[in-house]
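A protein chain is absent from this complex, but the other protein chains hold their places.
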Amino acid sequence: MIDFLIGLFLASLIVALFTSRLYRLLFWYSLNSLTLGLLALFIGEELDDKAMLITGIATIVIKAAGIPYLLKYLSQKFHLVRQIQPEIKVQYAIILIPAILVFTFYLSEPITHMIRSGSNDIAVSISSLFLSLLLMMEHKNVAPKIIGFLCMENALFLLGITATDGMPMLVELGIFFDLLMAIVVINLLLHKEEANQ
Amino acid sequence: MIFYLFTILILLLLAPLLLSFIKALKMYLLFKKPVSVFQGYRNFSKLMQKETVISEESSRITRVAPFLVLSPLLVTMFFLPPVVHGAFYVSFVDAFTLTGLISLSTFFLMLLGLDSASAFGGMGSSREAFIAALVEPAMVLTVFSVSMMAGDLGVGQAGVNLAMHFPKAHMASFLFAGISFFILLIAENGRIPVDNPETHLELTMVHEAMILDLTGVYLAIIETAASVKFVIFASLFASLFMPFGLQYAAPAAMLLFVLKLFIIAAAVALIEVNTAKLRLFKVPNLLGIAIVFAFLSLITFYVLGA
Amino acid sequence: MFQFDTLSLVFVALIVLGAVPNLFYSSGYLPHIERKAHYQLHYFTFILSMLGVVVSANALAFLLFWELMSLTSWQLILTEAKEKKTIDAAKFYFIMTHFGFVFLLLFFLIVTDGDLETGFASMHGIAAKFTYPTLLFFFMLLGFLSKAGAVPLHVWLPYAHPEAPSPVSALMSGVMLKVAIYGMFRFLFDVLYPWPLEWGIVILVIGSLSSLIGVLYALSEHDIKALLANHSIENIGIILIGFGMGMIFDSMHLKVLSSFAFIAALFHTFNHMSFKSLLFMGAGSVLHQTHTKNIEKYGGLIKAMPVTALTFLIASVSISALPPSNGFLSEWMIFQSMLGSSHLDDTSLKLAIPFAIFALAMTGGLAIACFVKAYGITFLGLHRSTNAKHAHEVNFLMRTGMLLMTAVVLSLMLFTPFYIGWFDEVLKGLGHLSVYAKIFPDTVWNMHSVAVHGGVVSPLVLLGALLGVTALLMFAYKALKVKERIHHTWGCGYRTSAKTQYTATGFAGPIRRFFNWLYKPEEHLCKETLAGHESKFSSSHYEVHVKPLFEASLYDSVGKAANVLSYWVYRLSHFEQTRYAAMIFNLVLTVLFSYRIFAHEFSWATFVLEGVVMIISIKVLIIGDKK
Partner (left out) sequence: MMLALLIFPALMMFAVSFFKNKKAKFLLPVTSFVILLPMVKLFMLPKPYALWGSYLVADRLDTYVLLVSSIVGIGVTLALLTLEKHVRVSGNAYRRFYRFFAVFWIGLIVSILANHMGVYWIGLELATLSTVYMIKTNHTSAAHKEAWNYMIVGAIAISLVLFGIILMYASAKPVLGEDAMQFDLLLAHAKEIPSPFLFEMGFAIATVGMFVKMGFFPMNLWLANIERASFYPVAALFSGILESAVIIGFFRFSKIAMEVNYSHLFVFVFVYTLLTIFIVSFLIFRAKDFMRLFSLSGVEHMALIALFWVSGGTFAALLHFGAHAFLKPALFLSTGVLESNGKYRIAGALRGYVGKRGTMFWFLVSLFLLAIISLPPSPMFFSELYGFGAMITVAKESDHMLAMIGAILFLLILLSVIFYRFVAVYQSMKYEGKEEEKHVYTSEIFALLLFALALMALLLPQTFSYLRGIA
């Protein structure tokens, strides 16, 4: 089940790379976050770790529902461009993504022996980090970049949840706080943009 | 001691004679009516009686320089090798000092040339500087190699040593040194092919140009200096490169020495008759030959083993 | 922190001897400086820092004072920064000295194991343990020679020294360069002691080259201070020749000769300090009266400023190594030590050293020519410009400075044995043999070369003889009561005027023409011919400029290289504006890859694979395809 979710996580991210519409992108992102949340819940109840459960719920509420909605609202408010064409050609992307996956597995090969939950999780999260970077670099407009950044956050969480069975509560809350802060700042920046225009 | 002073006196007296001897010989060889051998003394006495005209453009230098041109050469006279066996001589003074003294007199001569703001003076000094600069290294190297062969850096001592036991082992380097020194003798004394002391043509003027504006006593002093310089070089050549006859009794040795001087003078005259004056910018080639020979003599000396 | 052994003290003495007359001179010069506070602050700091360098006992202090010295001298050059030339010169000087500092720093860091408080004494052990002593030697050499201005690090000298105010250029050229020589003495003896033969040869070659090149470019100069600066290069070269001979003898186990050569080098160091300071002071006074450094604009100044002329003459005789001056004596010693090379039992070396002798002799000859030019054109003949016409003797303080420096020169000439004894002490302190007894075996009158059958010179006797004979002649002249008449110069009947006399350019003409292959001069000749006549012309102007070979070849090309490089870096670094994400992506990729390969297990296959992958991803992600 967990592996399935991880797979789903990765898949949603990869699909997000190919979308050329903003709302579609938001949808994929929320799906991505949803899988992350579910992952947290499952692992949490597997090791009955309260903190993990809270994280999972928070993730689902904030990331899967809240932020996508907020972004959609903002994009409507400030008329952001919805037509987002990936800069990197599809042909390249097709080669790149598997290459990244292979590389990350090769990278995490020496650590297979050590952590309980296996090195594949680390591999997957690193690759998702790279993929979200890819997402950032293949778009010019602001909105997809923000989403890329959020995906990166997700990758972090994935790492935190799977590889290390959850970080200290404090840290996770702090990360959430910063995320909200980021959204606020983004909001302000967009405001200014309007003011300038 | 007597002989020492006597030799110096003789040389001083011989100095003008030698130069006018060269002149006479040249004229004779050119089928002209030769001047008297004593022309030099006549000129000297004549100049001593004339009044001195001093250029008003010139400065204090003109009044001092002539003496400073002559005096180093006179001092040099005291350091020459002996001509008579057992006579006193200053053994230790080395080549570098001698060259230095001669350069000192040249230095003031050049200043003299520049002092009377005439174009000719400047030209003369400039050329003299050029030649002197090239002569210096050859001079040092040559005398260095000779004193190597003689086994003493002091010139006087070197002369004696050479005369006492001649370095047969190093004949080659001895010869090379001789050649280069002879070239230097010509260059330093401004004889053809480097410079022509007779004419006042602009092309040929080196020494003459510098003293163009001197008259009377000053001119006499400078002329004397020139002749003394020639005598110094000649006697150096005589006692370093014709090192024989020192063992004879005093008068014979002295005569022999004077004879040597005249032979050298004759050689110079012959060369002057048979070669044309070189262009100024060809002179370095000649001096180059001197330098090369100096190097050669040193190197052969080393290679054949000291 | 500080130490006062004989070497330090001797150099302290050198600095004091150089600085005290300079103080008078500079206080006389002060009224003509605008930024007085700036000037004086840096002036005194400069002197103090030089003292600090020679007495400091650990690397930290040494470097601190060294850098302070550079800083202050740089600021002093900028004291009267009016035109671009000065500013560029200052910049050039500062970067060169910093370049040297880099190597010094490395040298010190290596010989102190990174702990700069360690004293010089304990450095020797560390240096001995170091695997590549020659590396150390070259670091030190570059460090000090860039300050001393030896070929090929000499190019800044003719630019920097002339632009400074005259007292400062006297200090820089006379004293600061010697501080570098001090450094060589200190660290070659204390730290790097047993020297391989090659080191000595290297220094000897550098010395010979510097002496020749210095004097040659001095001859081609029209700027009197630049001329003197070039002569500093030459004299540093001569000092280095002595130094190199000393090292060679030492590594050939001829200790006596080596001490002799080192003493000669030290002696010449002192002499150069004295007469070069004096010359710069004289040049300064002339400049101060005529407001130009161009030697062509002088002439006939001996009538206007007799004191300057006299002191300048003495200094010129001394620097041209004419007997019986002190310059002659030190060069004589260096010559003698070179002639001592006949004792070497290494034929190839024996055959090589005559070339150094040749270089030194040639230098001597050219130096004479150059100073006849400098003195003759400046002080003799007719004034070549109105400024020169209206010049008059400088104020009392400046005169005092010059006279004091003359006294120093003369003292070096008269009390040679005393000074030699001193230098002998130094060498004893540095663990070499004492040769004073060999140089002055019986009396102080005769100065012996320590080589077997070496030559002898008796400075005082020579001096006495010369003075005596000259006096005698002049007395005779007086006794003759010759009639004298003052009249214009005859000059073959041509009208003599300021225009007709020889210029400096003309004077150096033959020599310049002979060394054309080296100078590659650029000549400008413009001529107003009358009605197309070749020979008849109303006015004509000829000038020739020589750009030093090294600058043209070495320095300019370095500058060009830097420019090109920076241009490309600039272009590359602008990718980040648009493609930062991709750049970071590739960066992380590379780093992780390298860690994986180098830190975990290395195999060429994976290494090559990484290379390929990186290239592809950079091409695809950063560079993109052509529009």
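The letters A, B and C name the chains in turn, as written, and every chain counts its residues from 1.
In this section, a contact is a pair of C-beta atoms (placed from the backbone, for glycine too) under 8 Å apart; a residue touches a chain by one contact, two chains touch by 3 or more.
Predicted, not measured: the structure shown is a model, and the values here were computed from it.
> Counting the whole assembly, list the visible chains that the omitted chain makes contact with.
A, C
> Among C:Val16, C:Leu467 or C:Leu565, choose the residue that contacts the chain missing from this document, as touch is defined above.
Candidates C:Val16, C:Leu467 or C:Leu565; residue touching the omitted chain: C:Leu565.
> Can you say which of A:Ile2, A:Leu70 or A:Ile175 touches the chain missing from this structure?
Answer from the full complex: A:Ile175 touches the omitted chain.
> Among the options C:Leu9, C:Leu48 or C:Ala81, which residue touches the chain absent from this view?
The one listed residue touching the chain not shown is C:Ala81.
> Check each of C:Tyr25, C:Tyr43, C:Phe94 or C:Tyr519 against the chain that is not shown and name the one that touches it.
Of all options in C:Tyr25, C:Tyr43, C:Phe94 or C:Tyr519, contact with the hidden chain holds for C:Phe94.
> Mind pulling the chain C residues that touch the left-out chain?
Residues touching the hidden chain, for chain C, are 60, 63-64, 67-68, 71, 78, 81, 84, 87, 90-91, 94-95, 98-99, 102, 105-106, 109-110, 112-116, 131-132, 135, 562, 565-567, 569-570, 572-577, 580-581, 583-584, 587-588, 591-592, 594-595, 598-600.
> For chain A, enumerate the residues touching the unshown chain of the complex.
107, 110-111, 113-115, 122, 129, 133, 136, 142, 145-146, 149, 152-153, 155-156, 159-160, 163-165, 167-168, 170-171, 174-175, 177-178, 181-182, 185-186, 188-189, 192-193, 196
Operating definition for what follows: only the chains that are shown with their structure count from here on.
> Taking the mean of the C-alpha atoms as each chain's centre, how many Å separate chain A from chain B?
101
> Between chain B and chain C, what is the gap in Å from one C-alpha centre to the other?
Each chain's C-alpha centroid was found; their separation is 36 Å.
> What whole-Å value do you get for the distance between chain A and chain C if each is reduced to the mean of its CA atoms?
Between these chains, centre-to-centre, one finds 68 Å.
> At least two partner chains per residue is the criterion; list those residues in chain B.
In chain B, no residue touches at least two other chains, as defined above.
> Send over the residues of chain A in touch with two or more other chains.
As it turns out, chain A has no residue touching two or more other chains.
> For chain C, which residues count as touching chain A in their complex?
Per the stated touch rule, the residues are 579, 581-582, 584-585, 588-589, 592-593, 596, 600-601, 613, 617, 620-621.
> Could you list, by residue number, the parts of chain B that touch chain C in their complex?
Within the complex, chain B touches chain C at residues 48, 51-61, 64, 67-68, 70-72, 74-75, 78, 92-97, 100-101, 103-104, 106-107, 110-111, 113-123, 125-127, 129-130, 132-137, 139-141, 144, 148, 151-154, 157, 200, 212-213, 216-217, 221, 280-281, 284, 291, 295, 298-299, 302-303, 306.
> In the complex of these two chains, what residues of chain C are touching chain B?
Chain C residues touching chain B: 299-300, 302-303, 306, 317, 320-323, 328, 332, 335-336, 339, 342, 347, 350-351, 354, 357-358, 361-362, 364-366, 368-369, 372-373, 375-377, 379-382, 446, 449, 451, 453-457, 462, 465-466, 469-470, 473-474, 477, 480, 482-492, 494, 496-498, 500-502, 506-511, 513-514.
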